[in-house]
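Below is one structure; the comments refer to it alone.
A protein chain is absent from this complex, but the other protein chains hold their places.
When the chains are written out, they are named A and B in that same order, and each has its own residue count from 1.
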Amino acid sequence: MAIIVEGRIIGFIILVATFATFYYLIDQVKKGRQIRLRRLPAIDGIDEIVGRAVELGRPVFFTNGGTGSLSGVLAPQLLAGVRFGTYLAKKCAELDAKLIAVDCHPDVLPLLVGNFDDAYKFHGKQVPPETILYIPQGYSYTLGCGSLITRERAAGTVMVGPFQHEAVFVAEAGLEAGALQVAGTARSSQIAYFAALVDFPLIGEDIYAGAAYLSEIPEQLGTIYGEDPFKLASIIISLLAFISYNLNIPWLLNLLTI
Amino acid sequence: MSQLTKKSTPVMITFIIGFFTILVYFIALPSSVTEASSTLNGWATTIVALAIGFGTIVLLRTHTMRVMQRRKGEWVYSIVIIIGILIFPLLYLTIGPNSYLYKTFYSTVNATIGASIYGLVLFTLVGGMYRTFRAKRLNGLLLMISACLVMLQIAPIGDAIWSGFPILGSWLMDYPTVGVYRGIMIASAFGALAICFRTLLGYEGGHVSGGGE
Partner (left out) sequence: MNLLEKIQNIPTPIISVVLILTLTVPMFYPLGLPIKISPIVKAAYDTIEQLPEGSVVLMDYGLTPASVGETGCGARAMVYHMLSKGLKIMFIGGGVDSPQFVEKDVPPIAEILNKKYGTDWVHLGYYAGGETGRAAILSDFNNAYPKDHRGNLLQNLELMKNINNYESIDLVAVVTTGSDVLPMWVRQANTPYGIDIVGSVDGASFSIAVPYFPTQISGLLNALRGGAEYEALMKRPGEAIAGMDSISLQFLVVILLLLITNVAMFLDRKGES
């Protein structure tokens, strides 16, 4: 009798191998191994945005997406967005830049409030009133963000998280206001809009890598670093599969479906 | 409740349920075990439904406070929002969702407003494209050419102007686009695995703690 369900053996092996690699690397980082993650241009973009906001006397706008919840598949993107928001809040607290943050997730809101509180306290300051605004999901969120950016003439916008169709609205509003923009989402259908409209796009996985870089938590660094060998393996397997398919040698393709 | 219990109990529940769900997917287990997994899925659906209700309660509370505080320039709109939130549940509970009034109200108010606002995407998108699709650099030029080819592939007028446009547009959608998105999907899948791992072992504490690390 088969222990593993037929057709899922390779998936199981990949799962076990990935988890084992992550565990090993997290352990290594905790023991002091230095892991260097590439600093993304978008993070420098955030620093530039805050500096620009202080110079111009205009606020910075932050939002973490108009869809999803902490209980759904989009939760990781929301949490990545919160990390970027926390970094931005720290920078704004440091340089006394005005920050307007909009959130539309009732379950993420307490997390954002707590993180912003900690970020401002780090610099011995209090979060100014009306920094974090709650606008419910849907068109009210889309139009609310757009009008806030335009009305307040934001000097910069940071938008990281799971975005749906509001991505194009909000990015265009930032463009109209003349804001410097950092935006990223792992929702593939919206990546193209951000790539076309913003100055520092974060494409797909970049938001997780950026969040790991900003948090400097061993668990996050270890897992981000641990993904690389498997991505490389995916490239090699894709090439081998391409070659084997074209040479009519189906062994690899058959192997991948056991 | 001690801090340890506050944090470790949810993490333990997350680990047990998550590990069990993964196990059921990969390991050939007796049907009684797989049925237990189906039951858990049903419970999760119920919890999500409660979360939706929670969001509505937060919204009602926020706007009721604005009305009570008579916030300048806002409290009138808050009344409109409160009416909007309450009217559909009231109609649902009194006359039901299949009644003529409910359906009419939905199609003339909700559906119309939603469709109109979504229609604004066209103008916003064209305005954005007009400003950004400038061939100042090579990637800008490539972006513009790709966008034009795909548009001419979708619109029948492309085929009427030149039969090659749909072929080029289809090639662009079928090969480079598919290749790129497959790459993004594979990378995102490993990212999701990483987050799954951290969540199962309690390293991803965001959904557990109130804030900070």
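Keep this in mind: a contact is a pair of C-beta atoms (placed from the backbone, for glycine too) under 8 Å apart; a residue touches a chain by one contact, two chains touch by 3 or more.
These numbers come from a predicted model, not from an experiment.
Contact with the undisplayed chain is limited, among A:28, A:140 or A:188, to A:188.
Check B:76, B:90, B:111 or B:142 against the missing chain and you find that the one touching it is B:111. Not every partner is drawn; the one left out touches chain A at residues 72-74, 164-165, 187-190, 192.
For chain B, the residues touching the chain absent from view are 25, 34-35, 37-39, 41-42, 44-46, 48-49, 52, 97-98, 103, 106-107, 110-115, 117-119, 122-123, 126-127, 129-130, 133-136, 144, 147-148, 151-152, 154-160, 166, 170, 173-174, 177-178, 181-182, 185.
Just so we're on the same page, only the chains that are shown with their structure count from here on.
The distance from the centre of chain A to the centre of chain B, with each centre set as the mean of the Cα atoms, comes to 15 Å. Interface residues of chain A facing chain B in the complex, by the touch rule stated above, are 1-5, 8, 11-12, 15, 18-19, 22-23, 26, 69-73, 75-76, 79, 82, 105-107, 109-115, 117-118, 134, 136-137, 139-140, 142-143, 165, 168-169, 171-172, 175-176, 186, 188, 191, 193, 196-197, 203-205, 208, 215, 217, 219-220, 223-224, 226-227, 230-231, 234. Contact residues of chain B toward chain A in the complex are 22, 25-28, 44, 47-48, 51, 54-55, 58-59, 62, 81, 113-114, 117-118, 120-121, 124-125, 127-129, 131-133, 143, 181, 184-188, 190-195, 197-198, 201, 203-204, 206-207, 209-213.
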